[in-house]
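This structure is in structure tokens; I'll ask about it shortly.
Only one protein chain is missing; all other protein chains are in place.
Then we have chain A:
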Amino acid sequence: MAIEKILKDDASEEKGEMARMASFVGAIAISDLVKTTLGPKGMDKILQSTGRGREVTVTNDGATILKSLPIDNPAAKVLIDISKVQDDEVGDGTTSVVVLAGELLREAEKLVAAKIHPMTIISGYRMAAECARNALLQRVVDNKGNAEKFKSDLMKIAMTTLSSKILSQDKEHFAQLAVDAVMRLKGSTNLEAIQIIKKPGGSLKDSFLDEGFILDKKIGLGQPKRIENAKILVANTAMDTDKVKIYGARVRVDSMSKVAEIEGAEKEKMREKVQKIIAHGINCFVNRQLIYNFPEELFADAGILAIEHADFDGIERLALVTGGEIASTFDNPESVKLGHCKLIEEIMIGEDKLIHFSGVAMGQACTIVLRGASHHVLDEAERSLHDALCVLSQTVNDTRVLLGGGWPEMVMAKEVDELARKTPGKKSHAIEAFSRALLAIPTIIADNAGLDSADLVAQLRAEHHKEGCNAGIDVISGSVGNMADLGISESFKVKQAVLLSATEAAEMILRVDEIITCAPRKREDRM
């Protein structure tokens, strides 16, 4: 009799070799997809959404590309996931992690074809990853004590990160921006305090860092456009008549005169609230919610600058920079902390009017104004800058630095190769494969730059045979160069995260010998 069917109708099951192949193919396809974006000469991708707007994104940020892909292959999803995590955790290296995982799997596929058990490959990979990490640890440079040198390290890291992005033309300018911004944070990783405002128009070079705070809002009509020594009250309160919050309350009137009375009472209530606010002795009032016409008028009469409908982040940031607290009740003016700043004025960037707070009490926050030809450019510039800021803020915490340009991979590959020679048993094949996968990264960087990768990587290997070599690929001149002289650096934390996550992901996919796909949930037909 026929073998009973175990699974539901549409569910499918793939076993053994088939399952492994399906996951290898899926993962390698994803890695090939983002491969060409790697390195300073990597290319960008255009992503068009299927949504109504058919919006277009141009990017070479691995995480952004992968996030937007609708994927069905389960193994591919694992890779997308690690890239997302890399983005959240360290902000950069999102492409590298996927490419490395893909290369590890490509090597593993060959080994499996040569009849080596996946478990053996995994244990080899683990040993290799540990060894590679130690190799990096030995070669890190830590300039924690020396502020001058550390700053130049940060500068180099920022330039290296930015050189693969759209900002590469003005990378020095932007690196300076990013380093200045991060140095202001004084070690905190709270990137919220750095505000990025995008304004189309001008060129990328016109972007600047503003030490104060810029709020993308207009000043109410008839109110002063410029205030010196401002005392700011930051609030989150409804400025219409406060809703009665007691449940079940309702107003019932029986004559027109009563309506007028109630209305009068409401108005009185608003006026009272405004009076209370004014009683704080302020000359600037920023509210997260709307300020209606009537209170606005009252504020204007009192000569107070009232800004309405600042978004939530804006309010929090403003509270942070001016040192005030976000208030919602106004009964005790003496104990509410007010924010202070030297000067509030309306400024023009391009055609838009913005409100600029300068001379703020706390120097932590700052604003970066990005200018550029189009929205796409600005979006991509923001992503690139975000990457750089993330990396820098992580580096401030973990000050260890490595050289870039394929140097770390070469160092790791060399150590791992040596380990392979020392290890007995089948594992050594896997360890060797790991080193080959590591070498693939400089190869891809060279390929993307249109260079002769085989020749360059061979030269690099020879160079690295010498002790204490600093050689890497110099994409600009197309030859092997000294990375220390060229000032190409990378953060240790990013490299370590790339190495560990990629190995973990490869291991996870390798361990699978069966894929069971459930039937997709049926959508109810909505008529």
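Everything below uses one rule, namely that contacts are C-beta pairs under 8 Å (C-beta built on N, C-alpha and C of every residue); 3 or more make two chains touch, one makes a residue touch a chain; residues count from 1.
Criterion: contacts and distances are computed from a predicted model.
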Hidden subunit of the complex - UniProt protein name among "COMM domain-containing protein", "Phospholipid/glycerol acyltransferase domain-containing protein", "Signal peptidase complex subunit 3" or "T-complex protein 1 subunit epsilon": "T-complex protein 1 subunit epsilon"
Residue among A:17, A:32 or A:261 touching the omitted chain: A:261
Which residue of A:33, A:66 or A:90 touches the chain not shown here: A:90
Which of A:111, A:277 or A:327 contacts the chain that the document leaves out: A:327
For chain A, residues in touch with the removed chain: 1, 3-9, 11, 13, 19, 23, 72, 74-75, 77-78, 81-82, 84-85, 87-91, 117-120, 126, 189-192, 236-238, 242, 244-254, 258, 261-262, 264-266, 269, 316, 319-320, 325-329, 331-332, 335-336, 390, 393-394, 500-501, 504-505, 507-508, 511-521
